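Showing just some of the chains, left in place.
In order of appearance the chains are A and B, and numbering begins at 1 in each one.
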Amino acid sequence: MFHNVYSNVVKTTPLVHTITNYVTVNDVANVILASGGSPIMADEVSEVEDITTICSSLVINMGTLNARTIDSMRVAGKKANALGHPVVFDPVGAGASALRNETALKLMETINFSVIRGNISEIKFLATGGGTTKGVDAAEADRITDETLDEVVAFAKRFAAKTGSVIAITGAIDVVADADKAYVIKNGHASMSKITGTGCMLTGIIGAYVGANAANPLEATASAVVAMGLCGEMAHEKMLRLEAGTGTLRTLIIDALSNLTADVLEKGAKVEIK
Amino acid sequence: MFHNVYSNVVKTTPLVHTITNYVTVNDVANVILASGGSPIMADEVSEVEDITTICSSLVINMGTLNARTIDSMRVAGKKANALGHPVVFDPVGAGASALRNETALKLMETINFSVIRGNISEIKFLATGGGTTKGVDAAEADRITDETLDEVVAFAKRFAAKTGSVIAITGAIDVVADADKAYVIKNGHASMSKITGTGCMLTGIIGAYVGANAANPLEATASAVVAMGLCGEMAHEKMLRLEAGTGTLRTLIIDALSNLTADVLEKGAKVEIK
């Protein structure tokens, strides 16, 4: 699947309208470019409809939400829905504050998301309206392991069936599912959690991949998750070789994404279908 | 010209009041420092007059504009005009939304800009109130080539005459013009468009250069454009040598700017006067 998904991105340079947090926004823009897309960040309510209209997809990331941008997310999402553009949701910190909880649930009611990507605690919150988080990280108790994997896959499929969205739960093991089919992905490295924004970056890449593969959101999302994980692995190995640290790791992840090919993706993928 | 322009920056460490977008703001601050200036980012309307008063120049970049910051741009610009400080305008995404279009044209009416820097689509929009863009990038049809160069030079001079601003149109070939004289600059490398914010960074550097060379905005701007292009070339070569990617490229551009000398600038400049 990777060749098709990947070459569609490279061929079409999808414009990705991105409403995201100010913490990791620069990295998100750079990974969208490195992945073959083109990012536009615009979050003022009076222009988001114009901007989303000229784009291929919309990414909504609620990392540093506020009253002004929540409104923009809603308006942009509805417009993208009306235009049939894929919309990707990253519910950063869902579970961590009443504002995030209400915003996430309200956006879920208002907008049809093509893809929802979060850690297991965030996705559980969306599905159940409850649970625990550790700030913007998954709670220890929620971590996906080989023991809990089948259960998480079943949960992801059920939630995908309920929402009509592709559900991407990322962590040490990643699960990307629609109602019928799940990709279990074991790419990535634990050190990626030592830099801020690897989740946000992945959501940006998904935005580019589904923007260029709107008819195929499950495969596009799974490909993006593999790409990010694989680039994280390669970056980690190079970081060790260079005797560097997490500052360099972040740079090397972007490097790896910019040098990625469909062949490398195909060979490096650690994917199982459930 | 480079020695004078450059040594004025290094000697005076110009403070640059920068109202810019949150996507590339960190890189803009770092390239201003690397270029010998000192950045201050402040965008709250109640303080922008105080801040611009203690600075040498003002940069207005509308990359992620909103109602609050548009007001600040207007107030800061008028104050800088009153003080006789150079004001540099980067109309990011002009042509891409009604809000950007109106804001750009309104700011053009209200503020006397010393320098306006954008891609060809953005500058055409400012000049004609129309045209096409591809988000924050220039439209393919607008690209400056050797064939269209004379036409673009004439256009830039006319627009400079009309506005009283130095016009910097940047792309594969750069044109920096006032009413009478144009510098055509062929420094730079295509890979620079694969990282976010090289345009914004250049605008920041122009802010530092004109801040230290207020009497000489044409030469200051041309020097800044050469500096950015040349550092992009050097960074690109080193990126290839290191077998790295676009994450590293961005770091290397800042490295090159921080190590630049007037001699390197003089020797590396690919400049023609038209």
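The rule is short, and it goes like this: a residue touches a chain if its C-beta (ideal position, glycine included) is under 8 Å from a C-beta of that chain, and two chains touch if they have at least 3 such contacts.
Note that the structure is predicted; figures quoted are calculated from it, not measured.
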Where 2 copies are displayed, count of copies in the complete assembly: 3
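Going forward, only the chains that are shown with their structure count from here on.
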Intercentroid distance (Cα basis), chain B paired with chain A, Å: 33
Residues of chain A that touch chain B when the two form their complex: 15, 22, 25-26, 29-30, 33-34, 38-44, 46-47, 50-51, 54-55, 68, 250-259
Chain A contact footprint on chain B (complex, rising order): 21-24, 26-27, 63-67, 93, 96-100, 134-137, 194-197, 244-248, 250-251
